[in-house]
Structure formats: structure tokens, C-alpha cells
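Just dropping this structure here.
Just one protein chain is left out here, and the rest sit where they should.
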Amino acid sequence: MKQYRVLIDCGDKKGLVYKVSKLFFDLELNILSNHEFVDADNNRFFMRTVIEGDIEASKLSSTLNSELDPDVNIQIVLPVKKNIVLMVTKESHCLGDILIRYEAGELDANIIAVVSNYDLLKPLVQKFNIPYFTVSHNDLSREEHEAKVLDCLSQFKDIDYIVLAKYMRILTPSFVEAYRTKLINIHHSFLPSFIGANPYKQAHERGVKIIGATAHFVTNDLDEGPIISQDVINVQHDHSWKDMQRAGRDVEKITLSRALKLALEDRIFIEGNKTIIF
Amino acid sequence: MKQYRVLIDCGDKKGLVYKVSKLFFDLELNILSNHEFVDADNNRFFMRTVIEGDIEASKLSSTLNSELDPDVNIQIVLPVKKNIVLMVTKESHCLGDILIRYEAGELDANIIAVVSNYDLLKPLVQKFNIPYFTVSHNDLSREEHEAKVLDCLSQFKDIDYIVLAKYMRILTPSFVEAYRTKLINIHHSFLPSFIGANPYKQAHERGVKIIGATAHFVTNDLDEGPIISQDVINVQHDHSWKDMQRAGRDVEKITLSRALKLALEDRIFIEGNKTIIF
Amino acid sequence: MKQYRVLIDCGDKKGLVYKVSKLFFDLELNILSNHEFVDADNNRFFMRTVIEGDIEASKLSSTLNSELDPDVNIQIVLPVKKNIVLMVTKESHCLGDILIRYEAGELDANIIAVVSNYDLLKPLVQKFNIPYFTVSHNDLSREEHEAKVLDCLSQFKDIDYIVLAKYMRILTPSFVEAYRTKLINIHHSFLPSFIGANPYKQAHERGVKIIGATAHFVTNDLDEGPIISQDVINVQHDHSWKDMQRAGRDVEKITLSRALKLALEDRIFIEGNKTIIF
Partner (left out) sequence: MKQYRVLIDCGDKKGLVYKVSKLFFDLELNILSNHEFVDADNNRFFMRTVIEGDIEASKLSSTLNSELDPDVNIQIVLPVKKNIVLMVTKESHCLGDILIRYEAGELDANIIAVVSNYDLLKPLVQKFNIPYFTVSHNDLSREEHEAKVLDCLSQFKDIDYIVLAKYMRILTPSFVEAYRTKLINIHHSFLPSFIGANPYKQAHERGVKIIGATAHFVTNDLDEGPIISQDVINVQHDHSWKDMQRAGRDVEKITLSRALKLALEDRIFIEGNKTIIF
């Protein structure tokens, strides 16, 4: 018995659930869980089904592709560990949260490398026997630095996700293009509030009573892209911006790890600048 | 074009989604939204589908009933206003929250009566032109009082839900039996904490840092039964139990109104002592 | 025995707590509660003390004013009901929430009037025997309309707070100036996200996973000014913007009522664009 995650999206039309579930039925597959959503605004259909049965992936794939219309996007994913790369700068809370989950076997992923523009977090990463690559940006233009980072990443094939776990440099469009839909970032504010530098200072100056964090796919720059998860925490007048930053770190790490879990379980569809999450 | 909510539950077996969605497809119905859940622990299948099409309810019902196995529970519900009765004692926050929504046309329900063991809230209810029945419990045994309440309720046919909006008397099993699955209560604690009398005093004595409220169907007594929704709020050492009560009222009313909305939209399945909520 | 709320703020210097508490001690007053905060960034001191004793307000005031430095701001407030005016447009949820609290005697305020640019909510308000004034903006410039509103308000002396309970018109600087520090607004977003028109549509388009509301004093325009309280609620991909609006209404009303309660209890200091809340 094998298990598969089948992800389908296409323009909405009558009978989609029927057609797909008929195929599963004819192939004698068990449906373990099934979620659908019709985005009526954009007339699009999304479906995530976890199935179980005695069938090869290739056979499942060829059957679905031959029986469903050609405009239907079909992804068949085995529930195996994905390959992820972490990118960090100086702060360790998001990185550390992921490492501890990794060590506990809680993460459905292989961390194949950590890449940073500083070597500050190397001792922490090496404790967990994960390769750490320092690609300093000193004396380099943004483009030169990114070229080096891309070069470093190019040694790893089959990267499923690159997790920007407090990587504090803005990526160029070409970098984003190279890893389209694979870049997950944690932004240290409740987007779209406080886009840009030092959101905690901005939040402190604005006198907000709640701060938050946003995990999202990266599209054009660090603060845009489809939001995966958000969370918040209460603050008060006696929080300095550094207190806010400290409090915010807990929200950041939990929010990023939650988004990563959703990605590793293939629960996220990207539609334009939004996500559908099952 | 008519719209229906189809609720199905039965023992789980292969092909259920296929069979139901085939029937909808053959009847040329549009699926507007669809949710399923398989409770693997108890091997039960739940499905809520909102469909749209040019079909009479009787035809839809007869088709589903003739084509699906006899052990399949099928409910076909028209998205029309339900009839509800509110029961209250002295506190007005939950009642008032429902009345304001009702006045705004936000509630998919007709409030056909408010029943209370005091006449304290009569002036408030009468502002909204809703019949108010005082059934005093003075000098009556619990059974005698309930007989009078049941008598009062018996004049209303087709009660869909009775909302215990801070009705502070314990119901007997025979009352509960008479309105099985129709009684929604708000309990002023985060169940199962602080079952019984004066939960805020209990919470204050225990020194908790969070208090909550629980909306649930009533089974045997006021504090049991399948939970529909819960919510919480932070408290501190400087909250007296009366402060906790005051803070708790906001949580109570929002939690009850949220549960009522779920019920009015037929989004709740009851399974044993739990709910499945789509 | 009388009770007073003493609010003090001034530039910070050594011995302030000592000096004030000495005065209270010498006057044989009991301190029921006491909160202080030093804003180190701006070198300002804030103190709110609730005292009890056998003393007239005038004597208390003259003693504090003569013994403390002239740059110390001193407010002595009796814990009596404040006079408030509500301003609304078409939506009733915030208004209704305040009316129900008012009816229950939960609000430490007299609602002396409701002013609206529509007569839509007149029936609701009149149920509670509160004067309702419709000041239509039809065929009027913003300035002309506001002049009429100001004229309407001018009949009420001693307005402590004007609560903009979903008043959907932007106020001019001269209106804001006329009721400086007395205008409390509810903004239907988690500020500073989604400033401007229809924040729920903006939130829906941005694909956020949390929406919120912000109660704040009004300074220059409806979306600025010192924040008093904020709260949030989770949303999902299947929330249309109207669903978000519906869900947001509960957050709006609770957030506004919470802010109003803080104001009525004299718990808020305004410092620049921020609040200190005890």
C-alpha cells in the first residue's frame, strides 16, 4: 500500500470532484482526506487529496493525465522528506527552532545546507552536523554577492524549499526567479504593516498594541508575496522597541516553522498573490 | 436555480465521495462548496455540500435516498431562516448580542420567543417586538417549573434551536431529551475547567492567567455535551473575580453567537460527545 | 470617605513617587491602586493613583498644586459617569454593543445623544430612549456638513467623549481641534495596515491570514492618532471580503467598547502619538 498526495488545480467547471473521485474509485484507491475550494472570484478550482492504494506513481500519473482535461494541473507527491536549504544572517531563533525540530525527527525534511553572509551561526549549525556556507557580502555589490550565493546553491540539486530564516538581505528579481515558489521568508511584522527596515522600531514609534510576524513566499522583494501564515502577540506602552523585538522573536519562529510544516506537507496552493491552505 | 445544503454521514467505505458527487453530476447540480471528513478512530464519514441547480427538494431527496445505501444519513436543508427560542435568566450580554444581530438582519433566524424565569429582561426584549414569557420558578420544584416551561414552549412548532443565553438553571434529562440536539448553551468557563457553580470565582481562586467560554450542545447537564466553539481572554493578578466576570462576558457573547451562526448555517455534525464543524 | 483618581504627568526627576505619596500620606489618604511609568526615551513620568479618604476635591487639588512643581500636570477625577455622544453612519454593531452595555448599567457613562448622517439607526437608538439627531450630508460640502454637526453638538455642554462608532466620514482638522483628546474612533483594520477606504477588500486582496481592528484617538484624520486598543481574528482563504467584514465586526465592537471602558475609567494618558494605559 502506497500513499500519495494529489494536488489538482484548474479553471472551475461542473463535475470536477466527480471525475477525480471516479478515477480514484476505479483505481481502487482509498481517500484518506480530501479538501476542495472553489475561488468564485477567479473561477478556479483547487483540490488536495491524500490517497492510499496499491499503485505505482507512474501509473497514477498517467491515468490522471490521460483522463483529465489538458488544462488541469496535476501534482502527485510522495510523502517523503523534502530537501531544504536555510539562509540566515545573524539571529539564531528561527534557525534554532528548525534545528531542534530537525534533531527531534519532527521535520519532514533533510536540511542539506545552511548559507549565511556571516559565519556567526556556524558553531550552532555545526553542532547538528549540517554543512554551513559563509558567503560574505563584504566589498561586493548585491549582484556579485548573489552570484556567489547562487553558485553555492547550485551544488545542491533538487532543493524543494529555501527557507529565509531571518536572512536580512534583499534578493534580486533574478534570484527570486531562479527559485520561484521555493522561497519562504519570515517577515518580522504583521504585513502589510511596517514594510521595510526595522519594523519593531516602526511599531514602537506608532505605538501599536499588537505586533506580529508573517511567513510568505517571496516574489519581488522580501516583504511581498503570498502569505502562508501570520501570528501576533500583545505589547504595551512599557515595551521598548528592543522588548518588542524580543517578544516578536517567539512569534517569528513559530510562524515560520508552521509555514514550513504546511509546505513540507504539500498543503499550500499559490494563486496569484494569495495562498489556499488545506 | 435553487440552493441546498446536503449533509451526509455514515460508516466510512470506499467510493462515497465518488457516489455522491456522481449523483450531483447526473442531476446537473453545481457544487458551490464541499467538505468531507473521515473520523478514522470511529470509521465514520461526514460530508457537507452546498449545491445549486434547477431541482425540487423532493426530487433531490428521493434520488439521494434511493441511490445511496440505507445506512447513510441524508439531510437536505434549504438555506432559509430557522426558528429559534432564547432562554435567559438575568444577564443581558448574550441576549443583547443576539438581538442586535437580529435587528441588523445579520442572523439567519426568526426569534419566535424569549423565555425566562425572571421578568427582568422583558423591557429589553420588548423593544425588539419579540414575545417574552416569564415562567417563574418561585415555589416550584425543578420538575414543576420545567413542566411549565415545556408547556410554554409547546405552543411553538418547528423550533430549530433553543439558545440558552445565560439561562442559569440546570435542565432535567427529560427536558434535554425533548429538545435533543436543539439545545445550545454558553458555559462561562473554558470547559472542562471549572464545571459547576460560579466558574469565575473558581478561576480567581485557582489564579489562572486565561479565562474562557464554551458554547456546546446540551446533553445531560449544563456543563456537558459536544463543544461547538470556545474562546479565551488573558487575565492578571489584579483582576478580581468580578473583573474576570466582566471580561468573560465579552468572550461568552462572541462565543455563543459564533456557535449559533454555525448551527444556523448547518455546519455542525454531532458525533458522540464531539462536533465536526465545516 | 471619597474616592478620587489622580493623574499626574511631568518631566521625570528623582523623588516624584516619594513626593506624591508623601502628600497622600500626610493627607491620611489610602492608596487603592497605583501605577507609574517612566518613558525613558522622552524622559517623562506618568502616574495614576486611586485614593480614598475624607477630603474635598478642592482641598486635594489645592494641596497637590501648591506642593508639586508648576510643570506637573495634575488631574483629579471623581469616579462619576461621564457624558458621551455617539456618532454613527449605517452599521449598528458597535452602536448596539454600547447600547446593550448601557442598558445593563455596565457603562460608566450617560449617552446624551447619537448623531448620524443617516436616519437608518434612529429606530434602534430610540428603543433606548436616547435622542437621535440626523444631520444629513446630502448636497452639502464637507465643511458645511461639519458646521451643522458642530452646531448640533454645541447644545451639549460637558461632553467627555465623542465615540465614532463606525462614523464613516472623514473629519476636518477644525472638528478634530474642537474636540481634541475627546474623539475615539474604531478603524476596521489592524492599523497601520490598510489605511483608507474599505480595508476588508484590501485585506482580502492581499490574502492576509489575520484581520483586526484598532480603537484610537483621532488627531488629523480617521486613521491616525494614538492607539488605545487593538485586537485580531484569524481568517482563511475561503473568507470572501464580506466574510472578513462580518468576522471583523465582532473584533471592532469588542475593541471599541474596551477602549471606551479604559477612557471612562481615566486609565489612558496620551503622549505624542502614543498612549500609556494603566
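Structural remarks
Which chain is which? They are A, B and C, in the order written, and residues in each are numbered from 1.
Please note the rule applied: a residue touches a chain if its C-beta (ideal position, glycine included) is under 8 Å from a C-beta of that chain, and two chains touch if they have at least 3 such contacts.
This one's a predicted model, so the numbers in the text were calculated from it and none came from an experiment.
Across B:4, B:37 or B:200, the single residue that touches the chain missing here is B:37. Counting the whole complex, the residues of chain B in touch with the unshown chain are 37, 39-41, 190-194, 205-210, 212, 226-232, 236-238, 240, 273-277.
The chain not shown here touches chain A at positions 33, 91-93, 96-97, 99-101, 103-104, 106, 124, 127-128, 238, 246, 250, 254, 257-258. By the touch criterion stated above, the residues of chain C touching the omitted chain are 14-15, 17-18, 21-22, 24-25, 28, 30-38, 234.
Note that only the chains that are shown with their structure count from here on.
Over half of the residue numbers found at the chain B and chain C interface occur in both copies, marking it as a same-residue contact.
Superposition of chain A on chain B using C-alpha atoms only gives a rotation of 180 degrees, nearest 5. Taking each chain's centre as the average of its CA atoms, chain A and chain C sit 41 Å apart.
Mean C-alpha positions place chain B and chain C at a centre distance of 35 Å.
In chain C, the residues that reach two or more other chains under the touch definition are 238.
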